[in-house]
Structures are given as C-alpha cells and as structure tokens.
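Note that this complex is displayed minus one protein chain, with the remaining chains in position.
Chain IDs A and B follow the sequence of writing; residue 1 opens each chain.
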Amino acid sequence: MKVAIIGVGTTEFGELWDKSFRSLFLSAGLSALEDAGISGKEIEAIYIGNMSAGKFVDQEHIAALIADHAGLAEFGIPAIRVENADASGGSAFRQAYMAVASGMHDIVIAAGIEKVSDASDPMEVLSSAIDQEWERFVGANLPAIYAIIARLHMHKFGTKEEDLAMIAVKNHKNAVHNPKAQFRKEISVEDVMSSPYVAEPLKVLDCAPLSDGASAVVLANEEIAKRLCDTPVYVKACTQASDYFSIQNRRDILTFEAVVKASRKAYKISKIEPKDINIAEVHDSFTIAELIAYEDLGFAKKGEGAKLIREGETEIGGRIPVNTSGGLKACGHAVGATGIRQIVDLVIQLRGEAGKRQVNAENALALNIGGSGATAVVSILSR
Amino acid sequence: MVPRIWRRIRYRYNVIASYCESCGSYYYPQREICPKCRRRGIVKEVEINDEGTVLSYTVVNGRKIALIEFKNGTRMLAEVCGDIEIGSRVKKAFRRYGEDGEAGIIYYGTKFVPII
Partner (left out) sequence: MIGIVSYGTYIPKFRIKVEEIARIWNEDANAIKQNLGVFEKAVPDVDEDTATMAVEAGREAISRVRIRPEKIGAVFVGSESHPYAVKPTATIVGEALGIGNYYFSADLEFACKAATAGIQICYAMVKAGMIEYGLSIGSDVAQARPGDALEYTAGAGAVAILVGKDPIAEIEATVSYTSDTPDFWRRDLQPYPSHGGRFTGSPAYFRHIVSAAKKLMEDFGYSAKDFDFAVFHQPNAKFPQRVASMLGFNEEKIADGMLVKVVGNTYSASSLLGLCGILDKAMPDQRILLVSFGSGAGSDAFAIRVTEKILDYPRNRRVWDKVKNCVYIDYALYLKHRRMIK
C-alpha cells in the first residue's frame, strides 16, 4: 500500500529552557495535526523516536507519557518508543511507515523528541551510542570516532580541514532562512578553522550542537491521503541497515556500510537513482559525516566527497542541495527528533513551502545515522 | 555499582582476540560467534603480542586515541602514550585507564607506546 505524509510539524530546535520534556512535544504534534487538517481522533498509533530520556531527564516509558500530554489519552491508542541512538527518529518513521504500508493502520503519527539541556553533559549521553566497553572505556567519545575517520579520510584522499569547514559554512548559510533553526547566522571558513579542537582534526564548528526539540509527521495510506490532503508527499522507500557496531571491526572505516546498504536498497525499491535525487537531508552530526554521506549515497565517488563541497554542488542552487534546513550542524541536533525533523523539512521543500531556501525538487532523500554508523535509515520521498 | 569491568579484565590486560578457525578471521574485542561463519564457525581465543601500526588517531580530552592494526589484520582502539602519526609503530603497555571515583575500583588495561 502506498504511504503518504499528510501533515508535518516541528518545534524550534535549540536550548529551550522554558520547555520541559513532556511539554516539548505538544507544539510539534499539534502543528502536524493542524497541518494534516485532522482533529486527532483519527490517529491509530503513535511511534516516538527518543534516544535517552532515561539519561537526559531520568524518565522512561515515554511513549505513553508523550501521547497523554499530547492530549491523546482518551483514545487509548498504542504508543511505541523506538530507540536507535540519534537514528531513533528515522527508525520511528520507518516503523510508522511499515504500519501503514502493511495495512495494519490507516493513519499514524511518527514523532521524535529529545530534551538534552537538562543534563549536565549531553555529549556524554550521546556517546553512550558507541561501545561502552571497548570504545568509551579507552577514552573515545562520539566526536573521537568521527575524528579518527576524518583523519584517515584526509590522509588517504587529500581531504582538507578547510573542506570540512565549508560544509559547516554551507549549513549555517542555509539555516539563516529556516525559522526553526538553532543557529541562524552565517559563519566563515576562518571561523571554523580558528575554533578549538574537540577531537583532532574536528573542531567545535565541525560538530553539530545538541539541542532540545520535537518533530512530528502524520502518515496515511494513499486513499486517505488523497481525501484529506492537496499536497501529499509519498514515501517511495524507507530502509534501514546495520553495521559492525565498533570501528574496530569495520573493514573500511571510511565507508558507512549501513548507509551504503540502506541507500542501495532504497534506490532499488523506489526505482529512483542517486542522480534523480534533487535534495537531501543527511546526518551531519560532524562535518565529516556529511562529506562521507555524499560518497556512500552515491552522489560522489568514494574519496571524492570534498569535490562536491568545493564545487558548490551541494549548495542551494547546486546539482544536489544538501541540508537546506541547516542540517544537524545549524538547524540543531535534537538527537531522537532529528530523523523526523529531516522528513519535515523535505516535505516542506517538496510542497514548495520553503521560502528563501526553496529548491525545485521532485525526489528527496533523508539519511539518519545512529552513533558512529551502526544504524542508518534512508527515506526517499516524492511529490 | 558492581565492578562489572571484572568480566573484561582478561581481555583488557592483554590483547586477546578471537580467531575463527573456519574462515581465518580475527576479531577484537573477543566475540563468541564469527559473523562470517556464524554457527559453522569455530571461534578460539588468541593472544596478540605483535607490534601494531597506527591506522588513524585523534586527540580528545588531552588523550591520544588510536585505531591500531596488527599484522593479522586485527584492529583495536586504544590510548597511545607518546607522539605518533599515521603509520607509527607501537607496542603494548600496561597502564591505568581510569577509576570509579576516588574510592572505587581502578581500571587497568592495555595502552600502547611508540617504538623508539
């Protein structure tokens, strides 16, 4: 059964001091329902991506909690939390997609939420997405793993720190026109280059912030979508793959096998090729991750990711604009919400509602990665 | 908290990897099943005492963390004490990795030092 997205909503991403975990979701959920033009009672299930409410705010069992505080308690619908580190949102989206595609449900919500700013060291929590016993133990954290990958990419392919900086610069530039973005200001390559190292060779401005935020989308089968919505956006494929958990066991640490596997499958299912993708939201938790995503998604040959950013091909106006929302880098990275936020932004683009950052696009791709790449979710959306 | 590090002491104090006799693959840290052969695999423990080569590294929180490769292809993430670059040769050293607070258990394990 074909599945369409008929409503989207997101909070602003950032340090949302006045919002608690349970209140954060409400505005995203409500605006998604409003956007879909439904009251709420039509919803049959809710899938919530969340990485670590337990560590961030000491709250588990959050799906029912969120459903309740979103005003859905009276309906008694199933509420399911999905956890795959920062691919939780993408994974929740896929569960929701499968529920509708299978015919089990007609209308469902896929949402993501994370409240990070109540925790004293959010990066420590995010780093629990890598192997505690064999990576964290030796002193590595998530930036360290990406930094090790970045240094080898530079060594092997001649990628420069400046190339990585250009990705941050591009994403900040895009975020200026995104009202939901955390950092709506431009930065320069010099700004990035002069920011201090977090994990050599990655600097502060190579890293996405950790943000509070919640996003929600409403999915429905084609029939209902056509009835309720003038501009349904179709989910052409939603695939997920896993890889060896630790970089110690990956044959080639410069290739995210999970991304390659998930995207190849998505291209096959959707019959859409990389060259047909007009816009993408990719998981730039670190600038090197976006650069390698160019290669693993088939936008560039392995080792030639830097060429794309140098030649402006992934800018708005380029051949394949990437992260027109600002990406995780500038829109913000609300961990479990990010995968849903990517879908929200692509739907806005495909509907032609993106204002100054509008790209003329037929087919869009979202890539959501968990941790250092052991989980990847790829979604291909079309008008 | 229970000092759960205890279960891994044997594998941290020395570089003990897994070797699949069926397909010849090495894995570190040790694992009970070979992902290539699964139930057909015969997995044995094997201690690695060779020198290693730095495949890549970073400096984070003032510590050098490197991905080290051994002759048989096994790779291991570990801290390196001393100056390194990609390709540097290193050998194992027994060091402290951390502690569970001032009153807690001390974590020992294998780090590496450059070969002079």
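Keep this in mind: contacts are C-beta pairs under 8 Å (C-beta built on N, C-alpha and C of every residue); 3 or more make two chains touch, one makes a residue touch a chain.
Here the structure is a predicted model, which means the values were calculated and not measured.
J.: What are the shown chains that the omitted chain is in contact with?
T.: Those shown chains that the absent chain touches are B.
J.: Based on the whole complex, identify which of B:N14, B:Q30 or B:T53 touches the chain you can't see.
T.: Spelled out, the listed residue whose C-beta touches the missing chain is B:N14.
J.: Name, in rising order, the residues on subunit B that touch the hidden chain in the full complex.
T.: That gives, for subunit B, the contact residues 9-10, 13-14, 47, 79, 81, 93-97, 106, 108, 111, 116.
Going forward, only the chains that are shown with their structure count from here on.
J.: Taking the mean of the C-alpha atoms as each chain's centre, how many Å separate subunit A from subunit B?
T.: 32
J.: Taking the complex as given, what residues does subunit A use to touch subunit B?
T.: 133-135, 137-141, 143-144, 147-149, 151-152, 155, 197-202, 244, 246-249, 253
J.: State the interface residues of subunit B toward subunit A in the complex, per the touch definition above.
T.: 8, 12, 27-29, 35, 55-61, 63, 65-67, 75-79, 86, 97-98, 107, 109
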